[in-house]
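Every protein chain of the complex appears in place save one, which is left out.
Here the chain labels run A and B in written order, and each chain numbers its own residues starting at 1.
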Amino acid sequence: MTTSLFLQTFMNGLMLSGLYVMTATGLSLVLGVLHIINFAHGAFLMLGAYLVWMLVGKEISSIESIPEWLQHIEMPYPLAFLVAVVAIGAFGALVNRVLYQRFWGKVLPCLIVAVGLTQVLQQGAFVTFGIHTKSVPSYFEGLITVFGARFPLERLMIIVVAVVFTTGLLLLLRYTKAGLAMRAVAQDSDAASVSGVSIPRTATTAMFIGCAMAAAAAGIIAPVFTVHAYMAEGYLIKAFMVIILGGMGSITGAIWAGILVGFFDAFGSVFFGYFTQIFLLIFVIVVIIFKPTGLFGGVVFDIFTRDE
Amino acid sequence: METDRLLETQGLFKLFGGVAAIDGLDFHILRGEILGIIGPNGSGKTTLFNVITGFLKASDGDVLFEGQRITNLTPHRIAKRGLIRTFQLNLLFRSLSVLENVRFAYHLQRRNGVIAAFMNTPSVRREERAITKMAEQVLEATGLADRRDQLAGQLSYGWQKTLTLAIGLASKPRLLLLDEPLTGISPSRVEAIAGLVNAARESGTTICLIEHNVGLLMNLCDRIVALNFGQKMADGNPQDVTQDKIVIESYIGG
Partner (left out) sequence: MMAYGGQAASNDNWKWALGGAIFAFFLTLPAWFKEIYYLHALVNIFLHSMVALGLRLLWRTGLVSFGTAGFIAIGGYAAGLLSKDMGVSFWLSLPVGGLAAAAVGVLIGIPTLRLKSSYFFLISWATGEIIRLSFLYLFIPVFGGWQGFRKIPLPDAINIPGLWNIDFTEKAHWYYLAFFLLCLTVVIMTRIDNSRVGVTVGALQDAPDLCESVGVPTMQYRVFAFAAACFFAGVSGAVYGSFNTFLHPESFTIIQSIETVSFVIIGGSLAVWGPILGVFVVKGIAMLVRGLGAYEIIVAGSMMILVMLFIPEGLSGIPRRIRRYLNRRKVDEQMEKADGD
C-alpha cells in the first residue's frame, strides 16, 4: 500500500470515526438516560440534513410540498448548521415529551413507536422531497495537504466538528448540573428521582442533546455526501453497531468503538470492498454473543444482560 | 453429617461492577429446617436467592444442592432438582386465573410431551383433570378456593402473596426459597402464611425465607442467618441472633 494511499485512507478513517462517534454518542446518551433504543435516531439525522439543505436554500427548485416562505430562505451555511442543530434537538425533545415519556421503563412499546416514527419520517421525506438526492453546496472549499496526501478541507471539517461536539458532550456530562442529572438517571433512575432529579426534564434534555448531535453530524455530512430520504438507514445501522461494540449506554465506549469502526470501514473498503459490511455485521453478532457488555467495559449501566 | 446440608454455598461471590453484593459467603440450609435470612436493605439477600437459583451468574464460588454443584445452572434445571423459589415482587401470571396460576406449577410433573399436548390426546386431558384436582386442593389449603376464577392481576396484595406461596408449594419442592412472604400483609394473613409454611415443613419440605420484619421470624424459624454487605454477620437460633449487637447495629446504620 503506497504511503499516499495509506494517508488518504487514514484520513478517511478519521473522518468516518468522527461521524460514527457523533451519531453513536448521541444514541448512547439517549439509551443511557431514557433506557430506550431510539430507533428514530437516524431519521432525525436525515431531517437535520434536509433542514440544512432547505435553509441554505441555494438549490431548491420549486417543490410544492415545501411552503413558499421556506423556499425563499437562504442562510449562510454556518448559520443553517446551527439552526438545524437546535431545531432538530428541539424536535427530539418534543418527541420525547409526546411519545416516549409515557412508556418510561418499557423498552418494547418505545421501540415500536420509534420504528413507526422512523417509517413516517423517512417515507414522508421521500414523498415530500422526491427521489432525487439533494446536495448542499460546499462551504469549505479546497484541498489541504497532510504529509503529502491531499484531503478535501470539508472532510477535515467533519473531524473538527466531531471533536468539538464530542468534547463538548463530555464536558457537559462531567461539569454541569444537567450532566450530573443525566448520569444519575442513567445509573439509577429511582435513586435519582428520590434525590429530587426531575426525570422527565432530564430525559427531555438528553433527547435534545442526542438529537442535536445527530443533526450536527447531518449538518456536516450534507455538503460532503448526498442527502436523501434513506440516508438515515446506513448511519443508524453503524450507530447501533458502534454502541453494541462500545457497550450499551457507555459514552466513552461509543467513542472508542466509533473510532474502531471508522478505521475498519476505511481500510476495509480498500481491501475487501463491500464485503467489509458483512464482516462487520458478523463481528458485531459475535461480540453480542460472547461479550454482550461490549468490548470496552466501562459500562454506565446495562439493561441488556441478565445481570443488572 | 454432610448430607444434612440440603443447600450450601462455598465462598460465593457476586460482583456488580466493582461492588460485591455477595462477598465470600459460606452458609448452609439443613434438611427439614425453617431458616430465616435477615439483613438491612442492600445486604444481598435477594441477590443471594438469585444466584442460588441461577437467575444471576455467580462471580466466584459454588452452590451445592444435595451435595451436587448447581452453580450457574439455568433456573429451570435447578427447579427440576426440586429447588423452587418465589419472587419479592409478587410475580404472577396476571392474565391467568388463580386456578391456572397454580395449575402451571405442575409443569415438571406433567408426563405428556409437547406433541401430545398440541394434539390434546385423551392422556393429556386425563392428566390435566388430575392436575386440576391437585391444584384445587392447594387452593383449599391456602384459602384461595373462593377466588379460583379471578384473574391473578385483580387480587389484593395480600392474596397475591398467598398465591405466590401456593404456586411454590404446588410444585412440590424439596427446598422452597421464599422472598419476603410476610411483608406488607395483615397480621391475620401473616398467621395464615406462617401456618402454611409450618405445614409444608411437616410434609417434608425444607424452607428458607428472607424477611425484613425480624419479629415475625422469631416463632417461625429454627435458625436465623443475618447478612450485611454480602457477608454473614451472625448465624444461630433466633433469640441469640436478634440480640446480637452487630446485627442490631447493621439495621440502624443501614
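Operating definition for what follows: a residue touches a chain if its C-beta (ideal position, glycine included) is under 8 Å from a C-beta of that chain, and two chains touch if they have at least 3 such contacts.
All values derive from a computational prediction rather than experimental measurement.
Participant: Considering all chains of the complex, which shown ones does the missing chain contact?
Facilitator: A, B
Participant: May I ask which residue of A:165, A:240, A:263 or A:296 touches the chain that does not appear here?
Facilitator: Residue touching the chain left out of view: A:240.
Participant: Which of A:5, A:120, A:143 or A:164 sits in contact with the chain that's absent?
Facilitator: Counting the whole complex, the residue in contact with the absent chain is A:120.
Participant: Can you list where chain A touches the absent chain?
Facilitator: Residues in contact with the chain left out: 37, 99, 102-103, 107-109, 111-113, 115-120, 123-124, 126-127, 233, 237, 240, 244, 274-275, 277-278, 281-282, 284-285, 288-289, 292, 303-306.
Participant: Using the touch rule from the top, list residues of chain B that touch the missing partner.
Facilitator: Missing-chain contacts on chain B: residues 53, 55, 74-76, 79-80, 84-87, 91-96, 100, 104-105, 107-108, 110, 112, 114, 117-120, 124-125, 128, 167, 171.
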